[in-house]
Every structure is written in C-alpha cells, then in structure tokens.
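Okay, so here's the structure we're looking at.
Omission of a single protein chain aside, the complex is shown with its protein chains in their original locations.
On to chain A.
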Amino acid sequence: MTTNVASQTGLSAATLTHLQRLEAESIHIMREVVAAAENPVMLYSVGKDSACMLHLAKKAFYPAPPPFPLLHVDTTWKFRAMYELRDRAAEQAGMKLLVHHNPEAVEKGINPFDHGSLHTDMWKTDGLKQALTKYNFDVAFGGARRDEEKSRAKERIFSFRSANHHWNPKDQRPELWKLYNTRKAKGESIRVFPLSNWTELDIWQYIHLENIDIVPLYFSEPRPVVERDGLLIMVDDERFRLRDGEQPVMKSVRFRTLGCYPLTGAVESEARTLPEVIQEMLLTTTSERQGRAIDHDQSASMEKKKQEGYF
C-alpha cells in the first residue's frame, strides 16, 4: 500500500475525503491541548484505537516527537502480545512510556477469576485515578469514540472532571465550531477524545491506509481456547485456571476488541489480513462490544462506570 491519507490531496484541490477530514480534526484537537495544557498525557491501552491515536499524534507534531508521555494503566492480565507491541510502539514514537499498577490491587492479588467486577474497578478505574493524581497530569487523551455506545454520543471532545475525577453529564461545556474552552480550575482535569467522530470502520480503514502497527491478536490464527459462559477465552499463560472438564483446544480465532485476556471473548474466524478483518467486520451483524464481559450487566452500565471515573 503506497498511498496514504495525506498524499491523496496531492495535485488537484479536491475535496478532502472523510478520513482526511477526521485526521485533520484529530490533529487540531491534539495541538490545542499541547498549547493549553501544563502536563498532558496520552492514555494508551494498546488496542487499535490507541494505535490510531498514537499515529495521529506522531503526525500532529512531526518532526518533533509527541510532546507528552504515554500512560498504560495496566492490570497485569493483558495478552502477552499486547505488552510486546506497547513497548515497541513507545520506543518507535520516541515517547516515554509510563506503566501504572494499582499497588492495592497488586497487594491483594486482584484477578479476573476471583474478583468479578472488582477487577476492573480496582485495576482500571482506581488505577487511572491514582496515576493521574500521582503524575499530576492535567489533560489526558483517551481513544474513546462516540459511536461505541449510546451514552458516549453526547460526551464532549473536551470532557471536564472534578478534582476527584467525576464526570457530570449535566455540566459539560458547549463546543462550538472548533473553539475548545480549555480553561480549568486548580485540581480539575480534562479528558480529551480526539477520535470522538471516528467510527469503528473509519479506524480500520485508516489503519489499513496508513499501515499502522497493531497487535497480531486482531488477525486470525490457531490459538488455545476454552469455551466458558458463551465466550471463547484464550489461554494466554499458565495463570489461567481451568475448570473441571475444561480442556484448551486449538481454534482459528481472532479478537475484535482487546482487554484482559481472561475476560475477552474471541471469535472464530479465518481473517488473516487486514482487508479480511474489515470484510468480516462489515459482514457480521453483532456490535463490537459484545465480546467484552463488562457491558453485559445492564444497558446503562457504561454511563455509570463513566460517572465513577472509568474512562
């Protein structure tokens, strides 16, 4: 693939494509943050959206490296392939990588097998708050998109959090034109979502067009899995606890979304290349988050989690 988004403008003053417009908007947002923030950070979760966001950051500040560090709020339970890509991507971007582990969760040995939703609450929600407070970050980029979930459709690109990281959906600033009001009181912080207006398909198309490095788990290959509670779970390391009668079997699977490996459902697939993955995505009829156990509780659960500080 030799053409990328920028070179398409080239010679004639053609109308920008949708990806060019989205790219330009995301870059504009990132530069506004860097101009206004004292101590910004990019939250990096190693998924495809993070990969996209990181790529846009490289473009926004080229030839300088992005002038902020990457922060991974880790649970210690991610897929091994994610840790590999994480370290490589940070190094290639010339950015500092900060990894935070909630010390309380470390101490208590919080894990997805014994602790249910406490696992997410402590490692991710509490961990994120701790890390932001610890490093005194005033602005954090996140890769959330408005098309992911109904309550996100209304979130602003610049989302203000109180000193204790709460989100108040009733008290968000209006965003007019591309004029973002970046002023904040002491102790307040801002979550900024430069991918707000991207859809899942946009992300995939952009990754394809720009040749962005993503975790190989998005592509199908034979992997050891067990079927549990209707999900295909990959046995990624020796910590996985097999239940009575469970026996890992090799299946050709891939992942549509990446999280903690014991909580992330795989899909059976033969899609081994990016176009095949996109093809499969376009032909499937279930939405992206279905493979993620966290959303299954109740329809408004994301919104509740968000008010409590989950990204």
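One rule holds in what follows: contacts are C-beta pairs under 8 Å (C-beta built on N, C-alpha and C of every residue); 3 or more make two chains touch, one makes a residue touch a chain; residues count from 1.
The definition used in the following text is that contacts and distances are computed from a predicted model.
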Have a look at "Multifunctional fusion protein", "Fatty acid desaturase", "Iron export ABC transporter permease subunit FetB" or "Monovalent cation/H+ antiporter subunit D" and point out the UniProt protein name belonging to the hidden chain.
"Multifunctional fusion protein"
Which residue among A:D114, A:E175 or A:D237 touches the omitted chain?
A:E175
Full-complex contact with the absent chain, from A:D49, A:D202 or A:D236
A:D202
Per the touch rule stated above, chain A touches the missing chain via residues 4-11, 13, 15-25, 27-28, 31-32, 34-35, 58-65, 146-147, 150-151, 153-154, 169, 172-179, 181, 183-185, 196-197, 199, 201-202, 205, 208-209, 275-276, 278-279, 282-287, 290, 299-300, 303
